[in-house]
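Data block below; observations after.
A single protein chain has been removed from this complex, and every other one stays in its place.
By letter and in written order, the chains are A, B and C; residue numbering begins at 1 in each of them.
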Amino acid sequence: MGELFTVNMGPQHPSTHGVLYLELVMDGEIVLSCKPHLGYLHRSIEKIAENRTYTQFIPFTDRLDYLASMNNNLGYCLAVEKLLNIAVPPRAQYLRVIMAELNRVISHLVAIGTFAQDLGAYATPLFYAFRDREKIVELFDEICGGRLTYNYIRIGGLSGDVPAGTEQVIKDFIKYERKQLVEYNELLTYNVIFLARSKKIGILTQETAINYSVTGPMLRASGVKWDIRKEEPYLVYDKFDFDIPTGTAGDAWDRFKLKLDEIEQSLRIIEQAIGAIPEGNPVSKVNRVFRGSGETYMRTENPKGELGFYLVADGGLMPYRCKIRSPSFSNLGALPELVKGLNISDAVCVLGSLDIVMGEIDR
Amino acid sequence: MMTMVLKGLSALGFIAVSAMFLIWLERKVSAWIQNRLGPMMTGFQGTLQPIADTIKLLLKEDIVPKGVDFLSWWLAPFFVTVPVVMAFLVIPFSSKWIVLDLNVGVLYICSVTSLCVLGIFMAGWGSNNKYSLLGGMRSAAQIISYEVPLLLSVLLVVMQAGTLSMQGIIHAQAHGWFILKPQLALAFLIYFISATAEVNRVPFDIPEAESELVAGYHTEYSGMKFAMFFVAEYTNMFIISAIAATLFLGGWQGPWLPGVVWFLIKAYGLIFVLMWMRWTLPRVRMDQMMSFAWKVLTPIALLNLLVGGWFMLK
Amino acid sequence: MLFIYIKRIFVGFYSILKGLKVTFKNIFKKPVTLHYPVVKQPMKERFRGMVDLYPEKCVICYQCIRICPTAALDLGHKVLEDNKTKNITKFTFNAELCCFCGLCEEICPTDAIFLNKMYEVSYFDHKDLLSIDLMSNQKYKHVDGGVS
Partner (left out) sequence: MQNSEILTQIKNKFPDLFVEEQSNAVVIPKTALLGIVYFLKNEMGFTNCHCVTAVDRKDKMEVVYHLYSFSNHFMLTLKVMVTLDDLALESVTPLWRSADWLEREVFDLFGIKFLNHPDLRRIMNPDEWTDYPLRKDFKGRILFQDRRRKGLKDK
């Protein structure tokens, strides 16, 4: 064994996905131990929540997992609705499902692109992913006026109905994206270098995954058939027919492939939801000032995993305590275990396959 | 003597212009592949972009990081650039345009271009940066191991042509390019792959490995020193393509057009393939790359040499 | 054994060629990006740009101030002598605090406050950004493409 040395990877490093700082102890190119240091993006969102009314906090949830703002909005609004027993118009429920699934698609697209980037496929898959993502971002821009922080879902409904013609745009996108998925498979999934780099790297077994409370695509890639949308359906997910794709080995390639499969399933859900969407007004007539008491824990299936909101209310205008259980936080927790003994190139590959967003890890 | 100096100077001028053109081409090719526009603001389609870049790099402060091994850190860019310039001595642009037609041209060019590794390793060692050190180490291992299949494949060409002189090899292809012969086509493939590794291009860009090692061996360089690495990288690319064009694609030979045009078309065509590969493929891992060199390329090259030699004897 | 070895090499090369085919096809597709400062994309109907105000429509109900999640808006008024009509003394907007959520636009009963289509906003002085006077009709004049 040679002389050990420490490499400080991050907070500014091309592949740490934001401001993550990893302290790697290495023997040559082999990573012996990895120590993540968090907090470079800490904004204390939970304290902010205690100082905002329920409605005012919605824009802040956009800043958690900024690649999936819709899903965060949805998770928070569902938690408040569960706490205060607010009914949601049926059209709003369907639109929420469509928005959440579209957001899942584009979040996974970014994950695919950045993972390929981490494996050294210079920018091209990333740009293809962003090119496809742009179509949905433009649509969201038209629907709610934001391209990244959507702030679209309100407690008890939505901020407004979708403009005319949205249905056609989504249908066109589904057709386009299905064609594109084939291209991704040709460009990446079955490429010999890609396979060699990501197969059997960073294997996460079922027991370890559950013990680390890993959720979302990472858990499913380890072979656990688990999806909150199926197990504890919220909104109208129980009305749709979709599969839960699972991996077998739980390695980086499985996590990547699973995202492609999930995009396909999301497209299926969107297709069904568009067909069944009822008429009506999705904007609820509820007041914007709420008073609630009690406590609730609501978890939803975010693109990265299970997003949980633990709300405690004391009858005031503002939540007494709002704990955000973010999926990336728990998923990143498994990283030190996964990269132990790997090459530094593989450590980067594993980190990329975790698909983390620092916005919701540091909060 | 005077003509030699003039020829040398024009080779230097060509290096500068070619590197600039290649930088522009790389940006444009990447943009086309990625459905982007690429540089547009400077000149028509951003053609003047490399000049703007050069001015920027010239005006940049030359930062000397704390704790560098000054001599090796300072000398490294020169050690990378000088062999590249030296290699131009024997590149035959046309039947007349060659600085010096050495009778050991192929041997000379192969030995000179492999000197680059020294500069890269010095840069990696001297920078006093862990990423640079890892990059330099990787580079040394990579370039030395890929030298073997590269030379084995060149050897077959030399056997076929019966000479080491670059012009002589081109003349030997007067009745059909070497790439059209099956055993030499395989040699071309082996040459091309190992040459890609030799100049650290994707999928073998392990010494730079942006997503792992930030920028590898030139992490700590800025300003003109960085520009020298940059120029050396792109000129190296031109050199390996030029050698491939000379050894396998008939060099400057071709109908209708003047020889130099044919030569440049062939060389830049191969460079385009290199760029195309760069913007498509992921990077291989260090150990995979080494095992590919020793377990796949070298045995095939050896076998190819044997079979090719047997055919020639018959 | 040897056969598998050779087959693996061929399959590998084939998959690489397939990838190269995908990128080659894309060379001939139309670029999806715009030549930005020269060609600009029109903003969408509901785009949320800078906060803007029609001063004559404002009824001084303070709802926007109350809903604003970051306290970016600042409103003051005085009651005139007749004890009925109110007059705005100041209505400023802090672009540094604003998170462009559009809640003020949504809650305004008279559509007086709204988010315009501006997205290229820059100032020479940081202080200017902290209190943009919404009552002035010169507020976004210096910005390229600024309306109102």
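In this text, contacts are C-beta pairs under 8 Å (C-beta built on N, C-alpha and C of every residue); 3 or more make two chains touch, one makes a residue touch a chain.
Just so it is clear, the structure is predicted and the values come from calculations on it, not from any experiment.
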Discussion item. One chain isn't shown here. Among A:163, A:278, A:294 or A:341, which residue touches it?
Written reply: A:294
Worksheet item: Which listed residue, A:147, A:239, A:291 or A:323, touches the chain dropped from view?
Response: A:323
Fill in: Absent-chain contact - pick from A:25, A:169, A:195 or A:210
A:210
Practice prompt. Go through chain A and note every residue touching the omitted chain.
Written response: 38-39, 42, 44, 46-48, 50-52, 207-208, 210-214, 224, 226, 231, 294-297, 299, 306, 308, 310, 312, 320-321, 323, 325, 329-330, 333-334, 337, 362-363
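Here, only the chains that are shown with their structure count from here on.
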Discussion item. Once you draw an edge for every pair of touching chains, what topology comes out, line, ring, star, complete or other?
Written reply: complete
Worksheet item: What is the distance in Å between the mean C-alpha positions of chain A and chain B?
Response: 43
Discussion item. Taking the mean of the C-alpha atoms as each chain's centre, how many Å separate chain A from chain C?
Written reply: 23
Discussion item. Quick check: how many Å separate the C-alpha centres of chain B and chain C?
Written reply: 47
Discussion item. If I count partner chains per residue in chain C, which residues reach a count of at least 2?
Written reply: 16, 19, 22-23, 26, 32
Discussion item. Can you pull out the residues of chain B that are in contact with at least two other chains?
Written reply: 33-36, 279-281
Worksheet item: Where on chain C is chain B touching in the complex?
Response: 9, 16, 19-20, 22-24, 26-27, 29-35, 38
Discussion item. Using the touch definition from the top, list the residues of chain C that touch chain A in their complex.
Written reply: 11-13, 15-16, 18-19, 21-23, 26, 32, 44-48, 67-69, 99-103, 106-107, 115
Worksheet entry | chain B to chain A touching residues, read off their complex | 30, 33-36, 130-131, 134, 202-203, 205, 209-214, 278-288
